[in-house]
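Shown here: the complex without one of its protein chains, the others still in place.
Moving on to chain A:
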Amino acid sequence: MKLAYWMYAGPAHISTLRIASSFRNVHAIMHAPLGDDHFNVMRSMLERERDFTPVTTSVVDRHVLACGSREKVVNNISQKEDLQNFVDRASSYSESDVILADVNHYRINELQAADKTLEQIVRYYLDKARREGFLNRSLTDDPSANIIGISTPGFHNQHDCRELKRLPSEPGISINQIIPEGEFLKNLKDLSRAWFNIVPYREMSLMAANFLEKEYGMPHILTTPIGILNTADFIAQISKIVNLWSFSLIEKKVNYDLYVENQTKFVSQATWFSKSIDCQNLAGKEAAVSGDATHAAAITKILVREMGIRVSCSGTYCKHDADWFNEQVQGLCDETIITEDHTEIGDTIARIEPSAIFGTQMERHIGKRLDIPCGVISSPVHIQNFPLGYRPFLGYEGTNQISDLIYNSFNLGMEDHLLDVFGGHDTKEENIKSLSTEKNNIHWSYDVESELKKIPGFVRGKIKKNTEVFAKQNNISTITVDVMYAAKEKLSS
């Protein structure tokens, strides 16, 4: 048992639901007690999803427990067999395919489970297509790619997806399929027709990509196109892969250098920004970075190599990916911290005292406590991370967005500092103390003052004002608890 206050990644079944509800015609059934389907609420409210979330709870209560489940939680192996039997029976009754999600709740977290579930589904459908003989092994005529790993409600996933579609399209690469978001399962048989796979978030799709490479010889690009340098690298890798086949299939070699140069210099504003004098002011400032492996590593690289900002500490909560992460940020930061314990990260940040933090919502709150500005760069997600406007992190548009984020985060701190130095904060305290310019003889009795204190601060002023107006209207000179409540009933707030 351990004492836990906050977790970065959710439990395993949440990711199974994420993958299931991302696919187009998949419905997830949770055999669970009341309340476990709060995923529906999260998805509906965070993504402002217009349609019903395709997750139904088959409610487990005492009766079900008494009749159905034996030693369910204690023995994992027999649990799997039990559920597998259930699944087999269900398949025979239903026209749809039924799959058992093979994830162990106690050993893996949300991200690892998402990875596993996606791989399981891809494997199931490709194996089925192969067995039944309608697997299409021919490559598409023109170069195409699959995007693997876009799901609901992922951190800026919808925007990233748009950018990922745009990015290879100018160099002439079409998108074959995007999984799981929005794809029909019956189309999965065509997955292997693409020339290669794009894996933007290694936490969520590495296993599926590896499977496709092993079984179907599909190469995949693991570089996430975040930041100018990574995006250029990404395009370079694409050209290498395409050129492997291009001679025989499209009878020419491709070169995207001009495209990359054009984008880097003129379309993305990030390179110019890093040369401009604004950015020069940021050089040498200290930052701390934390988040999931993909985003934390990428932002560290951007800060150090593209903007000249020092990163004192870089960390991730993806413990299972520690080796890759350390390798990525080696030499770029003073120290790394790999932990799931937010208090450790908080203490580290408090010790370092950077000028800005780039992390998750938890780090944003650590920043508020320590009075350090923070830009959010990674899940866990919050309603703020689902903006209506177009805000990708990937691709060339992403570089603009990230530069804005970094610049504003540092600047906010500086602004406050300057205002402090020059005493420029507006202080309109007089407004709260006396609520009318004319002399009034209204007296607040002692007991009602303590009642007033129970009212939350942001509404207290209004209530006080309302009450005084009511008192004046009714010629009351002493305000008691009675008067305050009577005022609330009479006047509209």
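The definition used in the following text is that a contact is a pair of C-beta atoms (placed from the backbone, for glycine too) under 8 Å apart; a residue touches a chain by one contact, two chains touch by 3 or more; residues count from 1.
Just so it is clear, contacts and distances are computed from a predicted model.
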- Message: Can you work out the missing subunit's protein name as recorded in UniProt? Choose among "Mitochondrial inner membrane protease subunit 2", "Alpha-1,2-galactosyltransferase", "Nitrogenase/oxidoreductase component 1 domain-containing protein" or "Elongin-C".
- Response: "Nitrogenase/oxidoreductase component 1 domain-containing protein"
- Task: Could you tell me which of A:S22, A:N40, A:N157 or A:S239 touches the chain that is not displayed?
- Result: A:N40
- Message: Can you tell me which of A:R48, A:K240, A:R351 or A:H443 touches the chain that was removed from the display?
- Response: A:R48
- Query: With respect to the chain omitted from the figure, which of A:V59, A:V267 or A:I352 is a touching residue?
  - Reply: A:V59
- Those residues of chain A that touch the unshown chain are 1-7, 10-14, 32-38, 40-42, 44-45, 48-53, 56-62, 65, 69, 72-75, 105-107, 109, 362, 365, 368, 446-447, 450-451, 454-455, 481-482, 485, 488-490, 492-493
